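First comes the structure, then the notes that go with it.
Note that this complex is displayed minus one protein chain, with the remaining chains in position.
Letters are used for the chains, namely A and B, taken in the order the chains are written, and counting of residues starts over at 1 for each.
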Amino acid sequence: MTPGYNELDLPVTLTRPLSQDQRSRGLPMMSDSDAALVARTLDGDLDAYAKLMARYRDTLGAYALHMLGTREDAQEAVQDSFVRAYRALRGCRQPERFGGWLFRIVVNRCRTMQRRLKRNRRFAESLPEGVPANGDAVASLEWREEIARALGRLRPHYREAFLLRYVNGLDYEEMAGLTGANQAALRMRVKRASDQLRELLRDVHAS
Amino acid sequence: MRRCRWLVLPILLAFSPALLQAQDRRLSDRLDPATASSVQQLVDSARAAGLPTEPLVQKALEGSTMGASGDRIRAAVAGLFSQLGRAREALGNSASEAELTAGAGALRAGLPPASLAELHRLRYHQSLAVPIAVLADLVAEGMPREQATREVFELAREGRPDDEFVALRRRVQNQKRGEPGTTEPLQRPAAAPAADPPSAAR
Partner (left out) sequence: MPVDHHDRSGDDLLQQVVDELRQPVRLDATVDATALERIRRMGPPADSRWRFRLVAGLAAAALAAGLLLAVFLPPREALSGLSTARAVRLRLVAPASSRVVVVGDFNNWDPGATPLRSTGRQGVWTVELRLKPGRYHYTYLVDGREWVRDPAEPPAPESDFGAPTSVLTVS
C-alpha cells in the first residue's frame, strides 16, 4: 500500500491491515462455531457458553483494560458483559457474529463504568502483559506505563474512538454502529486522540 | 419550498437538546429574569465548548448574595468564562474540570498562561488541580510570583504528590502569620467598597 493521507491528514500506514491473529483480537470474525455454541447454550448447555467466554475473554479484556485503566475494572467489565450477554442471548439475531455482538456489550459496559469512575483517578495501576518489544524489560515496562498514563489523560470518548480504530481495527462504519456517533464525529475524535497522544508521549519517547 | 428551507433551521434549533436544557433553577430563583437569561446563555455556551459550568453558576450566585447589579454579575461570569477558555488553551483539551477551574483562578491571580503550560509539561501524568491552586494561593498570600513558580515547579519536576504541594502552602501561611486562624481575633475587612448584605432574591 502506498503511504498517503486520508482526509484528516493521517498516514494510512497507521491503519495497516491487522494480521489474521491480530484481527481475531479485534472485532472477531464470523464463525460457524460461534453459532453452534450459541445454539447449544440456548438449549441449556452452559459448557458451550463457557467456551464462548474463554474464546473472547482476552480480546475483550484488552479493550476494557485500555479503556478503564486497571485490571480489576477490566475484569469487572468483562464479567458483567458475559452475564448480560447470556441474559440477552435470545436477542442475538446473528449468532455467527456473536463476538461482534458481545463486543458491543463490552463497549457499552465500559462507557457506563467510565462515568462511574473518578475523573482524576490514577491510571495504569496495572499494566498489560506482553513480550517486551525491544528485549529491554525495564524500559518496555516504563514505556507501557507512560502509554497507559497518556491514554488515561484522554477524554473517554477520544480514548474509545482511538482504541476501536487503531487497536481493534474497526472501520468507521463499524464504529458508528457500535457507538451511535456519526462517522465525521468519530474521525475527529480519532484525530484529536492521536494529536494528544503524540503531544503527551513525544518527550517521553525522545528520552 | 425555498421559504420552507429558511424555517428548518429555526425549527431545529427550537427543538435542539441545548435549547431544551432547562434553565438552572438556582439562577431563575435568585436573579432577575434578564440577568438569569444572560448567565444561562453563558452557561450553555460553556457546556457546548466543553468547559466547566458550575463555577459560572456559583459566580452568579455569589453576585446575587453580595447584592451586585445584573450588569456586574454578567461581567463577572463572562470574565470567568473567558479565563476558563484561556486555561484550556494553556492546559490542553485533556484538562479536567478541576484543572480548568484552578487554572482560571491562577490566571485571575495574574499568573501567565505559560506557567500553566509549563506545569502541564512537568506533571503531565498527574492531575494539575492542586499544584495550580497552590501556585495561585502562594501568589495571593504575597509570595513573589517568580519564587512561588520556582517552588511549585520544583515539586512538580520531582514528581511529588499533591499533599506536598498543600504542605508547602501551609508552611508559607504559617510563616506569614504564626498560628492558624483559630486564635486570631476577628479581622476587619480591608478598606475596599464593601458589598451590601444579602438583599431580596430579585
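In the analysis below, contacts are C-beta pairs under 8 Å (C-beta built on N, C-alpha and C of every residue); 3 or more make two chains touch, one makes a residue touch a chain.
All of these numbers come straight from a predicted model, not from anything done at the bench.
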item: Sites on subunit A contacted by the missing partner chain, in the whole complex; value: 4-5, 7, 9-11, 13-14, 18, 22, 25, 41-42, 44, 46, 49-50, 53-54, 57-58, 61-62, 65-66, 71, 74-75, 78-79, 82-83, 86-91, 118, 128-131, 133, 143-144, 147, 150, 163, 166-167, 194, 197-198, 201-202, 205
item: Residue numbers in subunit B that touch the chain omitted from display; value: 22, 24-26, 53-55, 57-59, 61-68, 72, 75-76, 79-80, 98, 101-102, 105, 108-110, 129-130, 133-134, 136-141, 162-163, 165-166, 169, 173, 177, 180-190, 192-195, 197-198
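The criterion applied here is as follows: only the chains that are shown with their structure count from here on.
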item: Between subunit B and subunit A, distance of the C-alpha-averaged centres to the nearest whole Å; value: 36
item: Subunit A residues touching subunit B - in the complex, by the definition given at the top; value: 119-120, 122, 146, 149-150, 153-155, 158, 192, 196, 199-200, 203
item: Residue ranges of subunit B touching subunit A (in the complex, touch as defined); value: 92-94, 96-98, 121, 124-127, 129
